[in-house]
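Apart from one protein chain that is not included, each protein chain of the complex appears where it belongs.
Think of it as A and B in the order they're written, each chain with its own count starting at 1.
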Amino acid sequence: MILFLCLTEPFELRASHAQAIGWATVKPFIRYILVPVLFATGGLLARQARAQDIVVGEFASLTGSEATFGVSSSNGVELAKEEINNAGGLLGGRKIKVIMEDDQSRPGQPSAAVKKLVANDKAIAIVGEIASSRSLEAAPICQNAKIPMVSPGSTNPSVTEKGDYIFRVCFIDPFQGTVMAKFALDNLHAKKIAILQDVKSDYSKGLAQFFREYFTSHGGQIVTDLSYTGGGTDKDFRAQLTKIKTGQPDAIFVPGYYTEAGLIAKQARSLGIKVPLLGGDGWDSPKLTEIGGAALDGCYFSTHFSVQDKNAKVQDFVKKYQAKFRAVPDGMAPLGYDAMMILGQAINTASSTDGTKIRDALASVKDYPGVTGNITIDEKRNAKKAAVVLEVKGSKTNFFATVPP
Amino acid sequence: MSSTEFIQQLINGLSLGAFYALIALGYTMVYGVLRFINFAHGDVFMIGAFCGYYLSPRLLPHFTGWLTPLGPVTVLILTMLICALLGITIEKLAYRPLRSRPKLTVLITAIGVSLFLEYGGQFVFGADPKSFPELMPDRALEGTGALTITTTQLAAFIVTVILLVALTLIVKRTRLGMAMRALSNNPTAAALMGINVDTVISFTFGLGSALAGAAGILFALSYPSIDPLMGLLPGIKAFVAAVLGGIGSIPGAAIGGIILGVVETFVGASAFSTYRDAIAFSLLIVILLVRPAGIFGRVQPEKV
Partner (left out) sequence: MNYRHIKKWLLLAAIILSGFASHFSDAINAYYLQVVIFIGINIILAVGLNLINGYTGQFSLGHAGFMAIGAYVSAYLSNEHSAGFFHALGGASFFSVAALFLGVLIAGGLAAAVAGLIVGVPSLRLKGDYLAIVTLGFGEIIRVVIQNTDAVGGPRGYGGIASYTTLFWTYSIVAITIYVVVSLIDSTYGRGFLTVRDDAVAAEAVGINPTRYKVTAFVLGAFFAGIAGGLYAHSTTYINPSGFDFQRSIEIVIMVILGGMGSTAGVTFAAILLTLLLEYLRFVSGYQWLPEIVRRIAANRVIIYSLVLIALMLLRPQGLFGWLPRRGVPVGSARVKRTKLPPHAP
């Protein structure tokens, strides 16, 4: 390939100037291009896993604007991998080896990263991503290569529609949006709701849409619908909140990420808005209350699990996570954990590393007792499971209710 | 829109604009003297916020009793000092060697410095947002009726005005200020008159960066979630504010910042809130096409 490149290239050299292609031209070419390529190839050979290891590829946003989600979910994957390997591995003692690729929270990166995992590392399955947009980019690649892909946290419905090799272990936006709309109607007896959504996030727009559909078709009214730009871009929401205040809503639905939710709550309170704020799993992080503090008291959000859940499985996970990473797990960590665990179970069920067989095993997962609830993979390859609603009180999130699928 | 809502939005816009103005002051000063866009200015602002984040828990416990109100002031002053040093260092290492080079070379370097501070910051501080400590109680002022003004908004506004006045005095009344103006008018003539160009430029950078540091602390007080990429957008918006007011002009930067803040606030509350991000840029393009010198800027005829 490189040979081909250097054949296309020099014509410009010759063409524009009467310069012969001598050693002076070739030397830097060797130094700058050939050597790195050789290094890369050498590195590849050195990295080749031992034959008996089962190679699982993972791609996540370890750096960039959404690094916090990628780091959490990959911590979860890491924990699950260790647990499986400590328990003796899979398929009669073969260890799992996770090869990790960082996509820097940037579109365009998953294409190269996942192709590398599939073609070079010969991964038999892929775990990733949290952000639906990056899962959407990777899904066709996995589908074409017939490599099963398990997304820990991409909640946009279109992700698994990319093909029958694409799975997820989380619930989808229509369900979550409906959960909060139901909650607002039944538990808060809200009639008027204001929506403040993140225009930069497909996740936020999706939740807002499904919330609106359910809420308005069940007698509720959306009084104000405004947006902001997430991802750390907007910090001042007083303009939108002042407008929202004039609509006198019974609650405000803020389907965004915790990075903004805390600030929004603070500014809402300072403007004299006393109604509860509602959110989705994007709120789920210990940072939420750190930033929002007392302003978040009496707010609710839906998510995948509660750290306070007395379930032994959850408590065990929280303990192990804290011991290893010295932090309270947020919502993404157990999803990464469950994704890896379900994949491990599917490999064992398939008793093979063949993509198609693992796919079939994944498709038949039923009532798997995960940290984030009992997971059943439905015919659309989505996880059917309950959501929990948490209440924020005194800088803590308390378990409030479980909403079955 | 009711009149209460209108006035409330105006207050919101003013308080947001005060931040843009404070950051724009630094831009305008550097541009006024050196005629180049210090792209990394917004990132010095970010470093200011992180200085506050790391200094506060170490310093505040020492200020007890009647000394308590002095704690935040000390943090502010120390942060301004650190940022001034950072600004001077950046200028010395990255910009000074390029002073005789084309302006674009310096702009590219400045973009490099900006990216380095942002992603180096992500490397050192971590990518996740940090919660900024409460240096002062943040609550709504009483006796304003249906309107809301918070203590941090008021503090930001007061500090902005104080710094604006102080800066004007420095530029107009001190010898260094006079040297700055001379340099801005004609660097060669200024050097011939015995002005130490390096010292004046270092001082300008130090001053501008100290302002950015102060803005960082005040911004973080109002919006207590800080992350290494937080300087990017306020930085660009402040640049727009500086151009709007007429780059190189101190009152221009203040007015430009406030106009931008108010416009953004009113658009944010309208049906066009999804386009709020693009406003600053659209405004910039319109000004540069209609009145490139800005509101307060002087049109300089091009010498051939």
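Simple rule for what comes next: a residue touches a chain if its C-beta (ideal position, glycine included) is under 8 Å from a C-beta of that chain, and two chains touch if they have at least 3 such contacts.
Given the structure is predicted, the values throughout are model-derived calculations rather than measurements.
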item	value
Contact list for the unshown chain, restricted to visible chains	A, B
Selected from B:62, B:103 or B:173 as touching the chain missing from the view	B:103
Candidates A:83, A:202 or A:250 - the one touching the absent chain	A:202
Where the missing chain touches chain A, by residue	1, 4-5, 7-9, 11-19, 24, 28-29, 32-33, 36-37, 39-40, 43-44, 46-47, 62-63, 99-102, 104, 106-108, 111-113, 115-116, 118-120, 132-133, 136-137, 140-141, 145, 156, 158, 162, 199-202, 205-206
Where the missing chain touches chain B, by residue	36-37, 94, 97-98, 100-109, 111-116, 118-120, 122-123, 236, 239, 243, 274-275, 277-278, 280-282, 284-285, 288-289, 292, 304
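One rule holds in what follows: only the chains that are shown with their structure count from here on.
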item	value
Cα-centroid distance, chain A relative to chain B, in whole angstrom	35
Residue ranges of chain A in contact with chain B within the complex	63-65, 67-68, 71, 199, 226-229, 232-240, 242-243, 246, 259-260, 262-263, 266, 270-272, 287, 290-291
For the chain B and chain A complex, residues of the former touching the latter	2, 5, 8-9, 12-13, 15-16, 119, 122, 127-129, 131, 138-140, 148, 150, 219, 222-225, 227, 229-230, 233, 264-269, 273-274, 276-277
